[in-house]
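Following: one structure in structure tokens, then a few remarks.
All protein chains but one are shown in place.
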């Protein structure tokens, strides 16, 4: 069980750290203030990315800190061409500490072109895309020229059970006809979001895991409509956002199908392991950031004549947060290492474990940090409220806690069956 | 230990319930949708109360369901003149079930003129105001012609320790000169908010609890400025809102002082007991509403071939929520009964107990209800996200959990000293 | 919702409190030391009750503090003849504060002849017994001349589902023939334990809740054998204890059947409500005792130069314990009041709620108190280890937490069905 990153990955990690400290942290508060001002002002301006993002992306790319998420296994020539400094992809274990660092900042994943859902969609294209699909969509994504969305979850069915998906993707000759409504489609608020990975029901009579198909649907296809943007606890996560998208008799060429009709679950399996490691590792970074803020506040703010850290259970809360974060990080590294050494199948329990443990940990650590800040903890001038929302929503996104606990329990009981 | 409401209070409770079901519930979703639309549109429109509120207030007042919060002890002639049907105030025990009902709806407290911080400010005026102060401010408040704010908490000091307040209220001849910055001043967003109860430092050399003064500051006094509105997890609670208010050489007549210079703590003590009972009882109602939604969802939504309530720990979660709510309600009734029978001093531990237990309970129950709803739980179309924010912020407002635990522990250890 | 005891019950409560303080507390540590010595010495001596018990029982009875558990509804003439001072039984609400007091001491329930399972068995005889059954078994039980056991749970089936009981009680002519093994039969260690209430399967083909029968089985019947005594976390709860009992072709007259063949569930329903209130109210008293010890320790023991209560989260732990106990007490009073006003059926959820909430609360409060005592907390010289075992085992006895949560959830979901 070796969680050490390769020397090259360790070097990249340090360079990402420096970039964060010198390029992102100094401008982050201003960025959020500017965004808040746009938000207060209302209308659509808030959905137009502020120029800072592109500027930082340019710097990151120039330093070779670009597309670092590209998985060694599938990166192929793309790593050399569009990114990862040094010419090949990183293992999950290598990438994990980088993901942790980018989790400290809401901007960072975008700056390094390592943000969900684009990373997951790029992985799918890498792994399952045809040359044409890759040329048309993967290459501009790797260059951040366009953005993408993953449209799977539906408002009308319990989407925690992915076999429930009822939107249809019917093959008619050399076309696929798409109908239905999707929501929580992250990224659809962004003006550059040009391509949707759509999951729909193709053959209701097939075996439960062979009914659905994944299809590439360009956003500007006739019949595609973003109905409205969703809020998470009052936040809209502009300029990416999460939306409700309806598809009415949308027609795309059969060539837009990924892997083949009825093979959506095959793709979903492969897609989710690394993505969950990324999400969870970013949450570890988020929790570290929150703990740092809590400690700084606790040592500098005075009440009843003493710094907060000397009052009541506050020091113990800090200790508990430290323990929780360290346990969570190790568990994510363990899942990354399992993915690297045993693949998706062997890492099934490990990945579900982090998906339960880490967002819950982050939610609690951030909650503690908010409480340590008094009223300041809730307002948008500090990143804690947004951090809480991020942690909380990841107890639902990519499968609710309860479903992952079910997966773990099933594998656990099998051991003695 | 008799928690039964008087027959008159029981009757009022039933009438409030009917009003909620017939007048408020049917229009509530539309109200929030309209508000959301204004919010998305941006600008100041969202800070203008929608006409529905005044309309419902008229109906409630016509039915004698008005100012029900008026405390029997201090209501005096005002109950008869402005409100509580039957001509006298209610005890805390009587009012508690009414507060619970109004907690189910974000609108209801305003509709019945029973919303914080106006209720607390009216109580202060009732109990400590001069005839002139009452004529000028209490009477229009009782008629909902104006709204008020309580400006105490400050961004620059740990306000959990109220002796920290550093904004000044200096007596100069027959004037009081006010300087400083306050925040989390609830209600200042409302265009009718005309009067602030301000707490400031008058005599830094006096005994720790005799340094501060409460002063009535009309909002339109020269030097008063609402700097900006604050968000709680991205929400602004329009049209009331919470703001940062600065006071620069603000001068008001000495006659605006409440009770007398240096007597702010005396007022604060008396003000907070009933207010905390109201807050907590409303949270019990909020949690009941959330549990009802969770149960309805769990019994009607299907995943993996079964209703959610049959999956994993969901039924146990519902049971735990039921237990938690029932325990919380009883604890609040107990605190109300203590206030009625032993007064603020005798109820000190009981009131701090509910202030710790109930918001935490509500936060957890709402969190569970959100999880049961999947993605729908986070969006503003359901009241759960706002409910969570309400519960969470009450772990801070009116004193953070940690301070109240300190009060309880102190009283507990005194028993054996 | 009136939880006030009647004046007579309040007076009895005060007299029980005085008796505890003057008669029991001063001798309790010695009693346990003597018992520990017998235990260390080994052999059967420890199963012989120490004379102190009978002595204290005599005093209690002389003061009319005897059989106070007798339920108003069913006490009939027995209350006047054998006990409750004043000539009639108490309501559940009346008795609850008395049960709380007796819960502070492991001895007290026995001293007042109010200990499980004798109380439950006496209630069954009162409610369902024939005149002959009452004359033979109830009268000596009311006088503490004999003790009884309830033999229901079986080692070989999940007894949380009472319909699983597989030991048989077959009617053959005017006899009942009993076979099978029972365990966790509390009280069988006591030399005066003369009568078992046995629950067995009579008609496997009947409706699920009409298959079982309750039968009175004198302990000295041929074929009855106490196989061995069980330990709970290393404790045997001498001299009462919990045993495994086997029944091999045990024959008793048909007249020993309670209520009638196949009617065991009817009896079980009626038996359990008040018994659970008693158990839970005693646990509230136990937790109060533990909290008192914790506070005394925290205020008098010094580490790192300060009393423990000033260190870390200790004061907050004390506050949380106070809140938890007060909530639990109110919930039990609520269940008692429900039983009094709505009967077993109406109190179903309320009784299951306390059965989940109170033992868990007590387990946590005692755990905290142990921790506050350092190593001293674990040893038998302090009552904390035994208190923990008592609380923990009540998360299983009378139905595990999980089954009660199921009951509550079922009733909750029915509300909206």
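Chains: A, B and C, in written order; residue numbering restarts at 1 for each.
Keep in mind that, in the parts below, a residue touches a chain if its C-beta (ideal position, glycine included) is under 8 Å from a C-beta of that chain, and two chains touch if they have at least 3 such contacts.
Please read all numbers here as calculations on a predicted model, not as lab measurements.
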Options C:199, C:257 or C:385, residue touching the unrepresented chain: C:385
Which residue of C:100, C:288, C:340 or C:401 touches the chain not shown here: C:401
Listed residues A:68, A:356 or A:387, member touching the removed chain: A:356
Where the unshown chain meets chain B, residue by residue: 312-313, 315-317
Absent chain, residues of chain C that touch it: 39-43, 153, 155, 158-161, 164, 183-184, 230-236, 301-304, 308, 311-314, 367, 370-371, 374-380, 385-386, 388-389, 392-393, 395-396, 400-402, 405-406
Touching residues (missing chain, whole complex) on chain A: 1-4, 291-292, 295-296, 298-299, 309, 315-316, 318-320, 322-323, 326-328, 330-331, 333-334, 349-350, 352-353, 356-357, 402, 404-410, 412-413, 415-417
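As a convention for this text, only the chains that are shown with their structure count from here on.
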Rounded Å distance, chain B centre to chain C centre (Cα mean): 43
Averaged-CA centre spacing for the pair chain B and chain A, given as whole angstrom: 37
Residues of chain B whose C-beta touches two or more other chains: 402, 405-406
